[in-house]
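Note that one protein chain is taken out, while the other chains of the complex remain in position.
Going in written order, the chains are labelled A, B and C, and every chain counts its residues from 1.
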Amino acid sequence: MINKSVSNAIEAIGEVKSGMTIAVGGFGLCGIPENLIAALIAKNLKELTCISNNAGVDDFGLGLLLQGKQIKKMIASYVGENAEFERQMLSGELEVELVPQGTLATRLMAGGYGLPVVYTPAGVGTEVAEGKEVRKFKFHGVEKDYLMEYAFEPDFALVKAWKGDRMGNLIYRGTAQNFNHTMAMCGKVTIAEVEELVEPGVLDPNFIHTPGVYVHRIFQGENYEKRIEQRTFRPKD
Amino acid sequence: MINKSVSNAIEAIGEVKSGMTIAVGGFGLCGIPENLIAALIAKNLKELTCISNNAGVDDFGLGLLLQGKQIKKMIASYVGENAEFERQMLSGELEVELVPQGTLATRLMAGGYGLPVVYTPAGVGTEVAEGKEVRKFKFHGVEKDYLMEYAFEPDFALVKAWKGDRMGNLIYRGTAQNFNHTMAMCGKVTIAEVEELVEPGVLDPNFIHTPGVYVHRIFQGENYEKRIEQRTFRPKD
Amino acid sequence: MLDKYGIAKRIAKEIKDGYYVNLGIGIPTLVANYISDDIDVVLQSENGLLGMGPFPHEGEEDPDYINAGKQTITTLPGSVFFDSAMSFGMIRSRKIDLTILGAMEVSEQGDIANWKIPGKMVKGMGGAMDLVASAQNIIVAMQHVNKAGESKLLSACTLPLTGIKCVKKIVTELGVFDVLPMGGFKIVELHEGVTLDQVRYSTQGKLVE
Partner (left out) sequence: MLDKYGIAKRIAKEIKDGYYVNLGIGIPTLVANYISDDIDVVLQSENGLLGMGPFPHEGEEDPDYINAGKQTITTLPGSVFFDSAMSFGMIRSRKIDLTILGAMEVSEQGDIANWKIPGKMVKGMGGAMDLVASAQNIIVAMQHVNKAGESKLLSACTLPLTGIKCVKKIVTELGVFDVLPMGGFKIVELHEGVTLDQVRYSTQGKLVE
């Protein structure tokens, strides 16, 4: 059995260096790799380029890296929940590249599927299209313009799954899957933290989201806070 | 609850017409939609263009459609197990387009993911590249040639799953998943036969392979033969 | 004249039995409350869920179950979770029948601007550009005029665009308008108590009466 398990987040991110490009899973604060983010802070890695759908909130998620001025460039689709982010962006300390959410997901997918580019209609006719190749294709019976977008090839992908085994096979729970699976597939090196680490053979081979071949190191995370951004309830019946 | 279930294969293929392009799931004889193939025979539809990794064997799978001269064109990666196929191809009755297996899968995936084209390195420098756009991309640190390949947009996709619910959610078993999931996603209309049809809520929402949004009709198949092509055993211990 | 609940209720009538629907943030989210019990509809949340249910009861919230607005939600029988790439794959491949979203401006060509105001903090486009570029049927839910009293139905958008030639229908507090293929806002209906003059006054773009 190939054993990819390590004991903790610090050991897991051993090779991550300042200046690298890292993809970080999660949507908002849902499904973020809490332990790996803490390890990036503990090791005080700097000048990171982070690819993540969002940038956390001021005191949680990637917001913690922003507090420590560890991020040089943020590639995201929506970054609205974070005052420190706004301050650094407006002051020019932080470089920001906004990418439509579907384009973000698809460029990550392209990396994992070995496709150097994809053509997507998102952003045609908008400022997102500036400087990009535009090409017409007929598809679904309609001829329209598409933008050529490059695959992401991050140095590291840091993802969070629900359960995983020592061979790196991962399963996610609910909407915490979000970008984690796609990012896991495209990291040059992928590190996964899981709520429960099990032995190979425990997970049903029919129902694994991310095959272990994509995962290089795995560990069981600790003290998950799993903070909720918008606690919304229905009226009492 | 959206109810997509119909009572049988004949009802399910109601709108399939002669001359249409249909994607048919399975790898060899594993995971083929046995009931749907039988219905195509019963309705004696002709001039079909079939996209399928293989063409069955003489007396099973798509081979049965070949016997009835129902296929005009076959798009496949490997067609070696079928004498009638060979006869029709050599006589010019049957048009054959051979596509590398990964290109086949990826063109189907592109259809389901709304990507009009993909670039793949398979077939560069071979006869598969003839007439195709070749373009250099740098990916994985290597600059090399890729071929532009178009997404498949079949009129119908006929797939076979293990279990499914009335909303069209599907799960597959073992290597019978193969092309079925990918094809289910790209059919303009997708019809699924399953070994066991259940009510919505029975299948775990975390472990559905093909979301029901891709599936238009579903029914529980009958009398699965599930023939094995190469029955191979290990020596007795 | 309708309030935001009225707009949501009116839009709900556009939803047909068997539809898969994506609801944006704001008024569109309210639409879910007015979908007829007589029809079966599946709500997609682009962060990876088909079959979104109502908000949870207090104490039953689950941090792993959220919608695209990061609100806690529940599932329904037949729900499915999936990853973001598949989510936008199904959007691009036109499996979603109807997309309802808010806007700052819509042009008479169907262009939409709803993500960025120059000079203000830019939060990002999220999934809006993908949705408008691919959806086959887009309804915009918005106020007819902005807070400064300026029309939001324009001959051309003044704000940075989210997508071009994509909006099919607009529902405002004043009425329902189809965006015509050759350009122009066609009055489909005026809400109760609204006069044609009111609409003319509040619409800067070409109105087709």
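Assume a residue touches a chain if its C-beta (ideal position, glycine included) is under 8 Å from a C-beta of that chain, and two chains touch if they have at least 3 such contacts.
Quantities reported herein were computed from a predicted structural model and do not represent experimental measurements.
Colleague: Wait, the hidden chain, what does it touch out of the ones we have here?
Modeller: The chain that is not shown touches these displayed chains: A, B.
Colleague: Quick one: say which of A:F85, A:Y113 or A:Y146 touches the chain that got left out.
Modeller: Going through A:F85, A:Y113 or A:Y146 one by one, A:Y113 is the residue touching the chain not shown.
Colleague: Given that one chain is not shown, which residue among B:P121, B:G187 or B:G212 touches it?
Modeller: B:P121
Colleague: Considering the complete complex, identify which of B:G63, B:P100 or B:P154 is in touch with the unshown chain.
Modeller: B:P100
Colleague: Which subunit B residues would touch the chain omitted from the figure, given the whole complex?
Modeller: Answer for subunit B: residues 27-31, 53, 76-80, 86, 90, 98, 100-106, 108-109, 120-128, 140, 162, 172-182, 209, 226-234, 236-237 touch the chain left out.
Colleague: Going by the touch rule given at the top, which residues of subunit A touch the chain that is not shown?
Modeller: Those residues of subunit A that touch the unshown chain are 1-3, 111-115, 165-167, 169, 185-186, 199-201, 205-206, 208, 211-214.
Note that only the chains that are shown with their structure count from here on.
Colleague: Pick the pair with more C-beta contacts: B-C or A-C?
Modeller: Answer to which pair has more contacts is A-C.
Colleague: Hey, which chain is the most central one here, using CA centres?
Modeller: Central by C-alpha mean position: chain A.
Colleague: How many angstrom between the C-alpha centroids of subunit B and subunit A?
Modeller: 32
Colleague: Using the average of all C-alpha atoms in each chain as its centre, how far is it in Å between subunit A and subunit C?
Modeller: 27
Colleague: Provide the list of subunit A residues touching at least two other chains, using ranges where the numbers run on.
Modeller: 106, 109, 120, 140, 172-174, 177
Colleague: Indicate the residues of subunit C shared as contacts by at least two other chains.
Modeller: Where subunit C meets two or more other chains at a single residue, that happens at 81-82, 85, 89, 91-94, 134.
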